[in-house]
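Every protein chain but one is kept in place in this view of the complex.
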Amino acid sequence: MLLASIVVLAGIYALLGSGFVIIYKASRILNFAHAEIVMLAGYLAVSLAVAIPFSAASLLAVLCFCFVLGMSIYAILIRPLAGYSVLSAIILTVAVGVLLNAVGVFVWRGEMEVIPFGWRTYFSLPGNIRLSSIEFATLGIVTLFYACMGLFYRFTKIGQQMRATAENPLLAAQRGISIYRISGIAWGIGFAAAGLAAFLLGINYAISLQIGNIAVAAFVVALIGGLDSLLGTIPAAFIIAATEQLTITYANPRLGDAIPFIIMLMVLMFKPWGLLGTKEELDRV
Amino acid sequence: MSDHKILQYPKSPYLKTSYYEDTAIQAFDTPFRKKCLVIGLLFWVCFPFVASSYVVHIANLSAIAAIGAMSLNLLIGNTGLLSLGHAGFMGAGAFTTAIMTVQFGLPIWIVIPASGIVGALLGLIAGLPSFQLKGIYLGLSTLAIHHIIKYGCSEYQYYGGFGYGIVLEAPSLGPLLLAGKTVWFFVLWISAFATALLIANLLRSKPGRAWSAIRDRDIAAEVSGIDIGFYKILAFVVSSSLISMQGSLYAYYTAVVSVEEYSFGLTVSYLAMIIVGGLGSVLGSFLGALLITALPYALIILAGLVDLSFAVKEHFSVIQTGVFGMVVILFLLLEPLGLVEIWRRVRCYFELWPFSYKPLTIIKR
């Protein structure tokens, strides 16, 4: 039962972590506003799910909203900071997070909500495991997302340009790739991943102001996996989800919040660029 | 001989001919500055007796914030090392204070240096990854330390049986009981000024120059013979020990220590202070601390001028948060050098004020 829950949680962590990674790969900026995007998207999904009976339609609307939000935040706020230190861009994302948080609370009051979701049945599996259809769907969606992203990076033109930008922005720009456009799209995709994660969180657990804590754990996931490695988030998500849930179950629940960071500190000590991340110059800030 | 005579002429105070003159603290060197200083000092002494105790409270919080902002600015602005764990160091100071006063009953003049030592040790630990890590990775490792400190503190609060927080009694410094806003006003502001003096002096001596070199280009700094590992650790130790002592003062001032206060949001507000004030500037830290601390209260007072409906009041804190985020974003986009740059421009303007010529230093943006 615990194992099943770890797998589902790891799926969501991986999805959340991938948002950080996609954005970091393209623009070398760690998006600290991720938690707030998740919250905002989640509340939007709650409102839409009440208004629209088709969950697929509301999910699509949320994804579109997140994509546009990501692009516009990049275009309006992050791009003008090109040339300043990356530190200012990071602090800017923190401030954007504060602002978006205020918007979310202003509109949705910050109550804890779940996304009402029609088809929910429980399956009893051998070994006294009980899983809901939502949890199966979550795993499916996460797998699908990773498959799509893999194909996207491999075969589409934009995906290839994105990889080129990630590898060496200067060279990519000289080859005629508009790195601003590419970064903008990457921000859009990263935010859409956050939106998808928010939807899954909302149907599995709940949306609340404290969703930030989960996003913080996801951010540790991105770091452990390697900030520029999409694939790395998967093992990292499993490590974090497992240690966290096992600590809560068998040790002290209060340690649950701190344990991802302890793991992160250890990883940073020995392998600063993460499990599967490429070794980079590490002095960009 | 004649050359020697030329040097005897009185020199304009604005003309600096040596490095030591240039780095001297320029607070008393012209008659105008002396007058300003005396007037400022008089205003400062009278302030807590004239202003209402509410305003004095805000001023006190600003002084505390200024110490924190200066210590964070030392690390981020002057050394170029990112720390996201300063709320943790502050909490460590506050909890050291709580443990030492509540459990051992030690007086304030032992407790505050002890908090400083605890902070320094934690800074040493937090600084160790800086050998290997830079930039955002270092920031994240300090964030991790923040969470670990927070866990330790919450365990203490839990097993110590301190429900809502540890309540401290007003400390006494010799015959003086440190209670009431007015007494604290002087204690806190004198501490803030002392910290400012300490940091300003550090910055214009060897460590400060080494820190600037590390910030500007660490490889170049290493090539010029600076032990970058040592100075990075030193920056962490000084900064975290200062903020730890500040946490101790804060604990004494608010008289309640509870772990929930020292959240990441606190670090964010300190980051906002140094961004708004100006990175790498002591004066900037002061200005930023004043603005960010006073902002929510100023909004409350502004809202008090107009009779807001209850519905708006219910949203008011959101508006405060939103304004806070907006201010930081606007500063980053429009004035990345912060309030201190605005202050510099105003000063330049008034240096030639009655004349219509614009001073050369004003750059039109």
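Just so it is clear, A and B label the chains in written order, and each chain counts residues from 1 on its own.
Just so it is clear, contacts are C-beta pairs under 8 Å (C-beta built on N, C-alpha and C of every residue); 3 or more make two chains touch, one makes a residue touch a chain.
The definition used in the following text is that contacts and distances are computed from a predicted model.
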Problem set entry | "Outer membrane lipoprotein-sorting protein", "Formate dehydrogenase major subunit", "Class E sortase" or "Leucine-binding protein domain-containing protein" - which is the UniProt name of the missing chain | "Leucine-binding protein domain-containing protein"
For this session: Looking beyond the chains shown, say which of A:105, A:220, A:234 or A:276 touches the absent one.
Result: A:105
Problem set entry | Candidates A:72, A:132 or A:160 - the one touching the absent chain | A:132
For this session: Against the chain that's been left off, what residues of subunit A make contact? List them.
Result: 1-2, 5, 9, 105, 109-114, 116, 120-122, 130, 132, 201, 204-206, 208-214, 245, 248-249, 253-254, 256-257
For this session: For subunit B, enumerate the residues touching the unshown chain of the complex.
Result: 50-55, 57-58, 61, 157-158, 162-165, 167, 181, 254-256, 258, 260-261, 296-298, 300-301, 304, 310-311, 313-318
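Definition applied: only the chains that are shown with their structure count from here on.
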Problem set entry | Where subunit A and subunit B are represented by their mean Cα positions, the distance between them in whole Å | 34
For this session: Show which residues of subunit A lie in contact with subunit B when the two form their complex.
Result: 30, 77, 80-81, 84, 86-88, 90-92, 94-103, 105-106, 223, 252, 254-255, 257-258, 261-262, 264-265, 268-269, 272, 282-285
Exercise. Inside the complex, what are the residues of subunit B that reach subunit A?
Worked result: 76, 80, 82, 129, 132-137, 139-141, 143-145, 147-148, 150-151, 154-155, 158, 218, 268, 271-272, 275, 315, 318-319, 321-322, 324-326, 328-329, 332-333, 336
